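Only one protein chain is missing from this complex, and each of the others stays in its spot.
Entry: chain A
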Amino acid sequence: MQQRDRYQSIEDFLADDSFKAWVLTGQDPDQWEAWTVEHPQRSAIVENARNLWLAMQVPDPKVTPEESVAALQSTWQKIVQAEDNVIAPTWRWWRSAAAVLLLGCGISLAWYIYRDIVVTPGTSYTELIENTSDPVLERTNDTDHPLLITLADGSSVLLQPDSKLSFPAKFEGRERKVYLSGEAFFEVSKNPNQPFLVYANELLTRVVGTSFRVKAFADQDDIEVVVRTGKVNVSSSSVAADSSEEELLLLPNQGVRFSRERLAFEKIDDLTQEKQISQKLSNIERLSFEFSDVPVAQIFKTIEQAYLVEIDFPEEKLKNCYLTTSLSDEPLPQKLKIICSSLGPDASYAIEGNKISVSAKGCD
């Protein structure tokens, strides 16, 4: 604060944060008031600097903290998209390199990429659950049809028969972690600040917001991850914590098969070439969620087939409602929200287990 004794010009005062704070808030921890009256010759310049500063205010841009958070989220989304564009050509290069290599050896044209990876064999679901510090809920599907689970962040999971999923009641901390034994289709709500992690035996799948299927049964030799939309990172769960090198990036319609016996990844670049996998695609992976001028009843029917849920809605009132929308990359709650918002301000939905009820007054 001694430097102010040497202030010569109005500029010196204007550039002083403590001075500005005193002028604008009246709070005076640095005792500007007292300092000014101490030497009467100062009072004129202080007065002028104060007046100038009061005359030189700028309007508040009126950006709320919520707006900033929303802007940050869409910035992360733009980054993810841009990174996709940057990374995709790299893979194209990889593929042609692999093709040259494979042709040279005269083996096969299929795009397999083998990678060595350090893993601890036999990392099991039970071990993973025991080692986690987060409190988790567990759902087991003993039925013969897929079970719909909606997570706290709005993500939806279709858990296949004979499968188990563990997840926290509420996602806290920097990551959203769930644990899978068996098979499930995930639709993850977008949140770049809190990546979504699926631990499935030896495999760790990491995403920001996307849909994909993980198959990891304790009694089967292979673990599979198949991507429908977005971008997915797969790594071995034991090394994931300290290594970013042992990762595979998967884009839509790509998949990876991990051999638990050989501890090796096998990348599948084109799912349609893989009869074994494409025949096993569940309804949700086969159905299209791109609707163009489609009656809302038809959209509900598609959702019923995809998620194996029952939707109760006022059929008569909604018979004239047609929608054009793209719901491909959205978890179920988000899909319902988008539909309801286009059915007018009074429309709402409720999910209870595999039953969904929609109320709406119709549309004009």
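Heads up, the rule we're going with is that a contact is a pair of C-beta atoms (placed from the backbone, for glycine too) under 8 Å apart; a residue touches a chain by one contact, two chains touch by 3 or more; residues count from 1.
Basically, contacts and distances are computed from a predicted model.
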Choices "Arginine/ornithine antiporter ArcD", "DNA-directed RNA polymerase sigma-70 factor", "Polysulfide reductase NrfD" or "cytochrome-c oxidase" - which one is the UniProt name of the chain not shown: "DNA-directed RNA polymerase sigma-70 factor"
Of A:Gln31, A:Asn48, A:Thr143 or A:Gln220, the residue in touch with the unshown chain: A:Asn48
Positions on chain A where the hidden chain makes contact: 8-11, 14-15, 17, 20, 23-24, 26, 44-45, 48, 51-61, 63, 65, 68-69, 71-72, 74-75, 78-79, 82-83, 86, 174, 193
